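This report concerns only the one structure given below.
Yeah, one chain of the complex is gone here, protein chain that is, but the others are all in their spots.
Let's look at subunit A:
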Amino acid sequence: MASATINNSAPQVQIKFLTKQEQYAVPDFPLSVHTSIVPNELNTLVNELLKESTDVKNNIEFDFLVCSQFLRTSLNEHILERNISTEEIIIVEYVEKYPPPEPQDCLIHDDWVSAVAVREKWILTGCYDNTLHIWTSKGKHHLVIPGHTSPIKAVVWISLTSDMATFVSASQDQTAIIWDWNIIKNSVDCIHVCRGHERGLEAVNVNYDKTVMATGGWDTMLKIWSTANHDENENGESASKRLKSEHGKTRIPKRTMKGHKEAISGIVWSDKTEIITSSWDHTIKIWDSELGGIKHELAGNKSFFDLDYSTLNRTVITASADRHIRLYDPRSTEGTLVKTIFTSHTQWVQSVRWSPVDENLFISGAYDNEMKLWDTRSPKAPLFDLSGHEDKVLCCNWSNPKFMVSGGADNTVRIFKSKHIVR
């Protein structure tokens, strides 16, 4: 075919193009290409075919998947690495390239930004100077919230309506505070101070129906709290009144679960009652919040710093005390097999977050000042390096599919706009 004439001595392979994006479908007859073909050449080939068969006129950048992994080297090297026979027809799937995210804004803080959470257009950040900040995605600063006495390590939105919002912040001062924010008045109220941890908190997360939250920290305990605004869940009205009169806004945990040997670094709800935690003691534990026990345990060989669970593909990615990001399947029972290792960072990876809409994409922030956008099908190289930070990246967030947000030790929050393709 088109490229067959370039080098007659090079071995030929038969490939067949396949796509799941119907607007870019090409006829699926097998083509013979030389094995040293690189993705660029394949791209021109597909574009030629598209122009022949459809009315797509402008060139489109595609990524090619062979054996469900992105083709980054020549086809020959790729298939040799995976021991694919050259005798058979190789199916080359192509998808439109993910558009490069554009840096949108840089929010400057007074101190290290160690926590960030996005909900719709609101960006909530937690700082090492013990304050919380609320920004809009346009970069407008709305509010500074002092209240904690130690650096804030995690923030999470609980609810957000047009005029009211609730969020929680976890700090090293051993408390988590549930805040109420009146958007119209732009005033914030501390509703509850969750006391119970004996050391600094590291992680907090809210379950899907936003009624319960889990916190973990350096005292190795996992504590479950109610996020309800008013303390009517237990002991009735009188007890809550008594509590209020004694401790003010203090809230005590619904349940305390012990099991980790060291600090809990990441918490994520994977189900209504299922919590997955990562810890410095080299384990990931899966808990049942209702029964209050460990359901399953995955052991790694490095301390875990963060994890995230994707409801789309039901797997867990972790950041640990090395430069690799590991993908685990929490449901697998045959040992703790790392399914994929993503390596590109040069320093500790501190934070990982799945894309909320695409089951293959996730971002990671590391101490090498880089945030990276990854595709699970490309473990050796990220899709994009989102540079910008001048110091360690401490946190990142991608709750709003439009924005990838990261906070770092250079006192800034960087917002990258992601042009999402509808597939």
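Heads up, the rule we're going with is that a contact is a pair of C-beta atoms (placed from the backbone, for glycine too) under 8 Å apart; a residue touches a chain by one contact, two chains touch by 3 or more; residues count from 1.
Throughout what follows, contacts and distances are computed from a predicted model.
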Problem - UniProt protein name of the chain not shown, from "Ammonium-dependent carbamoyl phosphate synthetase", "Ribosome biogenesis protein BOP1 homolog", "Geranylgeranyl transferase type-2 subunit beta" or "LAMI_0E08372g1_1" - result: "Ribosome biogenesis protein BOP1 homolog"
Fill in the blank from the handout: Given A:225, A:348, A:384 or A:403, the residue that touches the chain left out of view is A:348
Problem - Residue in contact with the excluded chain [from A:199, A:272 or A:380] - result: A:199
Completion exercise
Missing-chain contact among A:25, A:183 or A:321 belongs to A:321
Problem - Contact with the hidden chain (one of A:19, A:137, A:174 or A:369) - result: A:174
Exercise for the section: Pick out the residues on subunit A that sit against the missing chain. Expected result: 112, 114, 128, 151, 173-174, 198-200, 218-219, 262-263, 280, 301-303, 305, 321-322, 347-348, 367, 392, 394, 409
